[in-house]
Each structure stands twice: as structure tokens, then as C-alpha cells.
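Yeah, one chain of the complex is gone here, protein chain that is, but the others are all in their spots.
Take a look at subunit A:
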Amino acid sequence: MTAVVSAPGAPARPTVIDRIGAAHIPLAAVLLLYPAFASDFFLTQIGGYSLIFGMIGLSLMVLAGYGGMVSLAQITVAGIAGYAVAILGLNNSGVHGFGWPWWIVVPFAVLLAATASALIGWIAVRTEGIYTIMITLAIATAAFYFAQQNYTIFNGFPGFNGLRAPEFWGVNWRDPVPFYYLCLGCAALAYAAVLYCSRSTFGLTLQAIRDNPRRMRAIGYHVTAHKVFAWFLAGLIAGLAGVLLIWFNGRVSPGTINVAAAINVLVIAVIGGLKHPVGPFLGAVVVVLMQTFAIDIVGAERFNTLIGLVFLAIVFVSPDGLLGLWSRLKPHLAQQPLRSGP
């Protein structure tokens, strides 16, 4: 074996800041200090809600960005976790509500969602491209109608209400500041995990399968098994976000998992960009801000048109979403003048 010799001028061993990524430090500072200058409304309705939808978008980014599998069923997976919490925990609807403690319900709900995601994936990976979108849309639609029409398990149209984040460690996690930090903690965990795993063996495997599944088979990989495992991991993130979502809403109903919500997740991921895990969070902030304030700008009848036009403008200018826009602007911002002053 030939010894590998470092080339002259090779970069020095990375420091801790290099490993974390220098840009993450100011970002973390802003997010941690956000409650200091944000009102309760901005803390939960914008901050918390964006982080939750950012996580669901992140689960799609894992599948689509790294795995090349565009899914419209991520909100369905989140909804499965949400329904599990409502049924197994406590609710005010007088149906089910077994009252299991949160520390059993939450892991169970997240694992159930991830398992369901793996099952959806197992069906969807038989297809590629547009057909994956179609099959996951079919699954999402079927889940919506099933939840709406089934009263025995899902309590039909009204679903379950009175769902609350638990109190533990002396903190009521439903209060705005704790709930924001809960969402931030979960989102940061999911983001860091995805960023780390993107360079793990499995992360590289998934990207290689996206690029060339045939070659992956030819170097010994069971492509279907790896894709299904990616669905399982994405399901963990979507499931965790689903639990936060129903705590945020205080309820879960078929409306939580309808087709409009499914498309919303896709829009968030596409607007933000699928090339980096930060993309879905950027997309979620833009979408949540637009959905909250467009109505104030153009009134109740036209706000969806404005939202649509903004999305169209972003995708038209940059097909890679906001991340693509940034990567195009970056060289111009970093450009040094050819000559220093006169």
C-alpha cells in the first residue's frame, strides 16, 4: 500500500469552529436571543411555527435533496405522530385519550410515524421521479379521507382537541418562551443530525443512490433497503415535528393532514432549497410570514394570489430556491475591487 503523504500547503487540522461551521455561531446566537426582543405572537406564531414546518420540510429535504425522492406524504407522517399522541395521551374530545405519560407517548408516536414512513417508502421506492410524487400524493389523500371518515379510531371530521404540551422539570412547555425553546431544541437537534449524517457512510450512500442506483447495486448495495431506511430516518424528523405541531395547534384533525398542507410542505422545501438542511427552515420562515401577513397587505380575498406570486418570483429567479439565490449572490458580495482607491 502506498503511503499517503499530505500535499504541501494542505489545510491545517480543522478547529472546533471550522467543524461547527463559522456561520452557525451567529445564527445560534440570534435564535437563542430571539425571545428577548420578540413578542409572544412572533415567538410562537412565527418562530415556533416556522421551526415546526422547517422540520417537516427538513424531512422532505433528506428524501428529495439527498435521496432524489420527492414525497408529498411528509405531513401525513407528522399527522400519524400527532394522532398517536392524541389517542394515547390526553384529549378533550371524549374519545380514546388513554392518558399514557408523555415520555412514553412521544417516543412511541415518533417511532410509529417513522415505521409508517418506512412503509410508505417501501411502496414509493418502486417508482421514480413524477411517479413517486403521484404515489405519495395518493397515500396522503387516502390518509386524509380515512381520518375524516373513520370515527372509531380518528374521531372523523372533528378529530381531537385539548392537546397540550406537558409540564415537566417545573416548566409549562405550552407557554410561549418554553415552547419556542422546545421547538428550537428539537429543530436544532434534527438539523445537526442531518448535517452530520450527510457526511456519514449512510449519507454518502443515499446521495450516491440518487446519482446512480445502478452503479450502487454494482458495488454491493441493496438500493431498496437503503432508500427505505432513509424514509425511516425522515419519518423520525417528521414524527417529532408532528408532535410539536399538534401541541402548537392544541388539536389534530383531518385538516392538519389535508392535501393543501401536504403541498405547503413541498412549497416550503422548494422555496428554501433542497441542497442544504438550512433550506427548509428558510423556506418555512418565508411561507409562514407570507401566510400571516399577506392578508394585511392585500386583504382576505387576494392574499393567496400574493403568496403565489412571491413563490413564483423566487422560483423564477432561482430554481434552487433561496439557497440557490444566496449561492449566486455570494461571489458578487465577496468580490474584491480590482484596484484599491485612487
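Some points to look at:
As a convention for this text, a contact is a pair of C-beta atoms (placed from the backbone, for glycine too) under 8 Å apart; a residue touches a chain by one contact, two chains touch by 3 or more; residues count from 1.
The rule we apply is simple: contacts and distances are computed from a predicted model.
The listed options are "ABC transporter ATP-binding protein", "Monovalent cation/H+ antiporter subunit B", "CopA family copper-resistance protein" or "Cysteine desulfurase IscS", and the UniProt record of the chain not shown names that protein "ABC transporter ATP-binding protein". Checked against the full complex, the candidates A:R210, A:R251 or A:H276 give a single residue touching the omitted chain, namely A:R210.
Seen from subunit A, the chain kept out of the figure touches residues 1-2, 4, 196-197, 199-205, 207-208, 210-212, 214-223, 226, 229.
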